[in-house]
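One protein chain omitted, others in place.
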């Protein structure tokens, strides 16, 4: 079904619902309405939430890509996933207090986001090909990069090397976690140094930049991908728009720092719709597996005294079949 | 003596000579005058040729750097020099004729320039440090790069690798030798491929770009130096000024493609006066020798069944003394 | 071998070259008679005669093409271009990669990963557009330094992931502009030449149309150089050469002859490793046949270097160029 078809189909019921609302339903009905319906930030269309979810949280009318959480992203992208370091959480090395203590901000963020910190890492398979994943979540303190983010991403990269699998990092971050001061800044080095080892190991490193990706993440692991993909509509940059406008005393163009703008300026390989991402990453894994001929994953797992997940075993088998399949083309 | 002093000293005799000339000397006197005196292209000052030569062919009044030949350059730069491949000359692979046959052009160029082709190569020492040298000469067919230039430079680089010494190429060229067609173009690859091996061997590669350096030389060995030096006033570029003006229908700034312009645009490390070049290259050799710790030159010579020139032996001894000297600072 | 029909030019829309016009006129006459639906013996005989004449003329026109005529074919505005060849070589997989990671995505050079015979291959090519609008986007296939830097990034990617490299060359040269000089066009080309010499993977270059000077070399250092039958590879455009040596661009035909730039000449010189046949009249008469011929040659090339170590590939490439040159020694 094309988006237009979808819209045509939904339009009637949608307007009926609006009519109902205009006629003055009581508060309880309104609340139910808010639970079940979503108004698009971009085109203002009211959509059943269920349909938005089924469309990967992309507005089927205008194509606006709503932000999604790390677990949602992982569910959209992977066939199977085992989380690493799920119990890691921030401490307060500077004993930092601004208008509130950092420890309170952390507690609040954990409660609101239901996350321990701003990144989820683990081993997944995409189209039956294993990959080490790190997925940031903007909902946790604006996806800011502190010690936990740095440590978990570094471990994911190191695991990628140990397991001999590619690494994918999906970014969404306002930048460094100021409340951890220099501990935060140093995560840029820690992660990039691990990526230096991944690079020397000849393993594929992919990054997917999503709305928004700024500051220290852009200036470290975010832009070191062998291939860099930006999700449609994402804004990506080092300095923030406002800081630049204040510095140069000049208005910036509307499309400044958008995915398309970055591609025009040579900084991202691919700008993809959310619906295209899984298939394309699957293809990229296939193209880079065939050429590098690496992946003794089940073996690596056994060496690490871990049980080999079924999904991984299946993936191994599929991968070892692949060169022959390719020749049958 | 400063240039100003020099000028003051010379001014009188110079003007006396001019006076004599204006008074109507006969033709024989004029010829003698032309033999002994040189009028600066840049500032029009008349100078005794001998003084110009003593000043490295740089006008002591305005600083204009006159073009010099390959042997002059070698004499200015090296303490000792052994030429390689002195007997190599062009053939006519395309049997090329434009308004004249290529063979005639070659014969004329050889007669006029007293050179076999547009480059001289060999082993020299600079401040007692051995180096493989290739020095182009604009006087031979505008320093154009044909098979002989490519072959001699490639051999010099290969000799540099074999002898474990740095390589210096001094360029002066209008570009490719059209009369050798694709044989000429392929010299860009041949020389650059040899430089790839030099690079992998970790040996220093220096280039000195002199007036003029254009076309294929700029797009191959000319700009591959680990450190790139441009002689003051040299014009350096890929496309010629006229071609660009015709393409973009726009006048170019006066300093376009000058050494200083190139430095401003990040393309040359150093812009040096001719009088500074020998000392600086000497320093660069010293700085890069100490760090890379290479140079079993006399040994390499013996392995190649060549007699070790005295100058080289002396250089070896001096160099092996150097780290100790450096520590005495 | 998977091969889709590229968006080819339909035969009646092909723009004939000057020297083809007598042949076209004759063919039109034949068509007219054939369509007349007059089966009288006189007409049938006339048709037969004309067809014999046409065949003879075709032999005459295409059998002994002059270098300058081949150059016209090589520059034909409807000649298959890089993106068309890429699309046809790998209809199901084309991951175009963009940008130099430093400020520009020069569209005069396109590149990305295809899947050919079950194997990923990095393809990089100069891109001429189809029509003025596309040509402006791709700057008529004349790259700036940023294009060569993008190309180098893709070569390094291929080298890291052990993918063979295929380059498709059709360019009047690097763009001779003020920004190109400011941004070090000479160095960009030089660095690509040196780094291509250092690659651990097999490199194949196909000269598709015109290949001119350093602008071509910047993506042209290969283990094997293949040339389409009418393609030309030259140190300087015949027009440029004529205006310097003959002092007038009107001597371009003589220059094209003197420079010996055809696939046939360059095969003799050991520079071109194989000639890829074109349909009669040139690749634009049948894009699919042209791409199939390219695919066949590429397959043979991959076969040739199968099992070569990185060292062996580098040495073969070194030796290929090392041996090119003409000189005497006394």
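The first chain written gets the first letter, and so on, giving A, B and C; residue counts start at 1 in each chain.
As a working rule, a contact is a pair of C-beta atoms (placed from the backbone, for glycine too) under 8 Å apart; a residue touches a chain by one contact, two chains touch by 3 or more.
These figures come from a predicted structure and were not determined experimentally.
The absent chain, not drawn in this view, touches the displayed chains A, B, C throughout the complex. Of the listed positions A:60, A:124 or A:150, the one in contact with the omitted chain in the full complex is A:150. From the options C:98, C:157 or C:187, the residue with contact to the unseen chain in the full assembly is C:187. For chain C, the residues touching the chain absent from view are 101-103, 145, 149, 182-184, 187-188.
Remark: the residues of chain A touching the chain excluded from display are 85, 87-94, 96-99, 147-148, 150-151, 154, 176, 178-190, 192-193, 195-197, 199-200, 215-216, 218-224, 237-239, 243-244, 247-248, 250, 252, 256-257, 265-267. Summarising the interface, chain B meets the missing chain with residues 199, 202, 204, 223, 226-227, 263-270, 280, 283-284, 287-288, 290-293, 323, 325-329.
One rule holds in what follows: only the chains that are shown with their structure count from here on.
The touch graph of these protein chains is an open line. Look at where the CA atoms of chain A average out and do the same for chain B: the two points lie 56 Å apart. Computed centre separation for the pair chain A/chain C is 42 angstrom, with centres defined by C-alpha atoms.
Not a single residue position of chain B touches two or more of the other chains.
Residues of chain C in contact with two or more other chains: none.
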